[in-house]
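Below is one structure. I have some questions about it.
Heads up, one of the protein chains got dropped from this complex, but the rest are sitting where they should.
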Amino acid sequence: MEEKIRITIDGREVTANPEQTILEAARENGIFIPTLCQYADTTNVGACRVCVVEVEKARTLVASCCMPVSAGMVVRTDTKAVRDAQRMIVELLWASGDHNCLVCEKNGNCELQDLVYWLGIEKPRFPIESPGYEIEKTNSMIVRDLNKCVLCGRCVRACNEIQVNEVLDFSLRGSRAKVGPAFDSDYIASECYFCGECVDACPVGAITFAQARFGGRPWELEKVRTTCTYCGVGCQLDLNINKGKIVKVTGNRDYGPPNQGSLCIKGRFAMDFVQHPDRLQRPLIRKNGELTEATWEEAYDLIARNLSAIKEEHGPDSIAGFASARCTNEENYLFQKFMRAVIGTNNVDHCARL
Amino acid sequence: MEEPMIGSIPTMQEIPFFAHQKLRVLRNRGIIDPGKIEEYIARDGYLGLAKALTEMTPAEIIKEVTASGLRGRGGAGFPTGLKWQFCSQSKGDVKYVLCNADEGDPGAFMDRSVLEADPHAVLEGMVIAARAIGAHYGYIYCRAEYPLAIHQLNIAIAQARECGLLGKDILGTGFDFDLEIYQGAGAFVCGEETALMTSIEGKRGMPRPRPPFPAVAGLWGKPSVLNNVETFASVAQIVLKGAAWYASVGTEKSKGTKVFALTGDVNNVGLVEVPMGTTLRTIVYEIGGGIPGGKKFKAAQLGGPSGGCIPAEHLDASVDYEKVAELGAIMGSGGLIVMNEDKCIVDIARFFIDFCQDESCGKCTPCREGTKRMLQILTGITEGKGREGDIELLQEMAVIIKNSSLCGLGQTAPNPILSTIRYFRDEYEAHIREGRCPAGVCTALKRYTVDAEKCTGCGVCAKVCPTKAAKGEKKQPHEIDQATCIKCGVCMEKCKFEAIFVN
Partner (left out) sequence: MAKLTKEDLKKIKDKVLAKSALKEEGPRARVTVHMGTCGIASGAKEVMSALMAEIADAGIRDVAVTTSGCMGMCSREPLVTVECLGREPIKYERMDAAKMKRVFQEHVLKGEIQTPFALARGEESSE
C-alpha cells in the first residue's frame, strides 16, 4: 500500500490515500460533502457539480468527486462561494422540472429533496418550468417521467457500467438533453432487458417501479432481505413490504456477492406471484377425483407412504426425482441428497439441464 | 517599360489591409497551389521537419518551441512547449498527436483558411510534435462542415505519404508517424479537448473532468498532445528559423503573430495576421478599413461566444493574451467581430448565450441549466420584460457558472454577458427601466410614433395597419395606439410624408 498523504479539509489535517478523491477522503473523515450524480461503483463524472469545494490555488471551484487528493492540498467545503454555487445549482435543478413531491413516489427518499432541505432553499429564483414530456407508461414494470429527470446520468452509468446492457445514453444538447434508449424510443421498444438497475440508480422520481405506484410511502416500507427464488445463483434482494404485501424489490450493493445488488427482470419484477390468488398455499390431495385441501402432515404422510411402497415393490431405481431451478442451490443439494441417501437412487435431475 | 496605367494601381504594400499584416502562418497564402506538395516544398516546406529529424533531439525541439514563447492559438494560450514537455515526460509507448480543426465559433474561419490554403504546414507541424513527444500516430479532428479543407487535407496527406513525409521511415531517418482525419459531426463542444478525444473514441462528444490531463491520459487513455491548426502551422517556421526569430515580434508574454478572422461591420472582411500587440484600432481601421457607411464603432467581440466585447474606449489596447483578458475578453481562436452603433448590446449578449445554450452538451448543471436561465433573462430584457435585479442576478449567475462548470464551454459562456454589462450597463438599464432599446434593435421596445407636424391625415397608415393601431380623423394628425401596435413597421414604410418615426 502506498504511503498516506496529509491534506487539510476545513482546517482539519487529515490523512488520505493518494488514489482517493477529495470526496472519499472527506467522507472517511466524517466531513459531509453533498453529492447527486456520484454513484458507487461507477465512474465519477463530475456532472451535477453539487459536490464542488474550494481548493487553494485552483482557478475555479473543483468537483470533489473526481479531484484526486495531493499532498498538502488545502480544501474548504463550507465557504460562501461553495454554498452559493451549490444553492444556485440546486435551484436550477429544482426549477428545471416537475419536482412536485405531493404525487412523487420518491417523496421522502429523494436526493434532490434532501439537497433542497439541507441547503435551506425556500424556493428557486427561477420560474419552474417542466419540459412537458409525456410520462412513459408503456410497460408494466418501469415508469419514466423525464420531467423529473435531473440528468445526473446515474441510470446511464448503471446501465452501461454495472449491467453493461448499453441501452441508455444521453441524446440532444443544451437544456433539451435527455436520457433514454437509442432513437428516443420507450423502454419496451428498445433493447432494454428490464433489469431495473436504472430504477435503483435514479436519485429522484424520474424512473420508478410501475407496480409500486401508490403502494406505500418510503417510510412505510419494511425491507426484508431474502434470496431470489428464480434460479440457483442466489441473488440477494430486498423485498419492500407494506402491511405484509410485497410492493417492490430493490437491490442492495452492500450485500456483496453473488449479485452486488444487481438483479434480473425476474428477481426484480416477478415477485408478484407471491400474492397471486391462484398461488397454491396449502397442499392438495386428490380424493375421489377431486383436489381437496389437506394439512402438511397429511401430505407428507401420503408422499412418504407411497414412495416407500413403490420402493418396496419395484426397487429404488423405479423412482426418479426432478428438481426446480426456482429452488436455491441449498435446496437442490438437499433434494439430491434425499434421492440418493433416502430413496437410494441416482435418478435425480434438474430442469436447468434441459 | 513603365506602363501608363500601372502607376494608378497601388502596390500590395501601399494597401493598408496588407501593409499592416505580418505573414508567418499565412506566408503561403495566394502563392502556392495547396494541391501540389512540390510548391510547398519550393517555399522551404518540410525543411523544418528535416531539421527536427536530422539535427535535433526531441528535447531540443521542445526547448526551441518553449523558447519561442509560442502559446496555444486555440483559445487558452497555454505555452505549447510546456504542453509538449509534459507529454514527453509521460510514460507510455503509445502516444498521440491531435490537431483540433473543429473551428466552431460563429464568424471564425482562421483554421479553415489555413487548411484550405496550406495544409502541409499543419502536417509538418504535427510530425515535428510527434517527434518531440514520441508519438507515431495522430488525428486531425476537422468539422465535416469544411468539405474543401478536408479535401485539401486528404490530397496533402496522400502526397506526403507518397513522398515519405508521413508513414514509415520519414525522410529516411527511421522515424514513423502517420495520421488520419476524423470528421466531427457538428458539435461546438467537441472543440473542447476532452470532448474531442471522447468523440474520436466513438462516443458522444462530452467533456470529462481533468485530471487526468490529456498529456497523461488522453485519447484512448494514452498520453496525447492536442494543439489547434494555427499552432501547428507555426511550428515548422520556429524550428527552421529559430526561437529568437519567432520571438522577435509580439509583446513580452505574447510572442509571434496571431491570425484573426475579421468580420462584422467592417469594410474589409477577411483573414488577417498581425504581430501580437497590434492595437485593435489598427486592426479595425487600418486593416479593416473602418466601419461601412461612416457609422461609429461600438465594440469588437473577441474570442467568439467564450470571449467578450471590447468597447471604443479601449480601441488603442494592445491585442495580446494578457491585455485582452484584462479587458474581459479572451484571445480565443481569433474570431473578431466588429459591431457598429446600430447593434444592441443586450441582443448581442443574448445571441452568444443562445449559441452556448444550444451547444452545451448538457452534462453539467451550471452550463446546461444556467445558460438557459441567462438566455431567458436576456430575452426578457430585449422583450421589455426586464426587471430590477436582473442585471445583478445575471452577474451572480455568471460568476457561479464560470466557477463551477465542468469544461471550458461553461466556464467561459458567461463572458459575453459580463463584458457587455461591464461596458454597457447603461444600455441594459435603458431596456429595463425605460423600456427603451438605444440602438433601436429590440422589436418589442420599438415605439412607432406620428409626428403631428408632418402628418397630413391622409389615412394611409390607418389603411395598411393590420391591427388598426394607427387611426385618426381624416385630414387630422393620426396616432398609433401602442397597446395594439405589433411593431411591424408597415405604417412607416407606406407614409409618404415621413411623418412616422421610431423611438
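Order of writing sets the chain letters: A and B. Residues in each chain are counted from 1.
Rule of thumb we're sticking to: a residue touches a chain if its C-beta (ideal position, glycine included) is under 8 Å from a C-beta of that chain, and two chains touch if they have at least 3 such contacts.
Note that the coordinates shown come from a computational prediction; the quantities given were computed from them, not determined experimentally.
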Contact with the hidden chain (one of B:Thr66, B:Gln183, B:Thr251 or B:Asn267): B:Asn267
Hidden partner chain, touching residue among B:Gly35, B:Gly186 or B:Pro211: B:Gly35
Interface with the unshown chain - residue positions in chain B: 3, 5-6, 8-15, 17-18, 21-24, 26-27, 29-35, 37-39, 41-42, 44-47, 50, 54, 109, 112-113, 116-118, 146, 148-149, 159, 162-165, 169, 171-172, 241, 245, 267-273
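The working rule: only the chains that are shown with their structure count from here on.
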Residue numbers on chain B that touch chain A, as the complex places them: 187, 189, 204, 206, 208-209, 211, 357-366, 368-373, 376, 393, 396-397, 400, 402-406, 411
Interface residues, chain A side, partner chain B - complex: 44-50, 52, 60-61, 63, 66-68, 81, 84-85, 88-89, 92-93, 95-96, 125-126, 150-151, 153, 169-170, 172-177
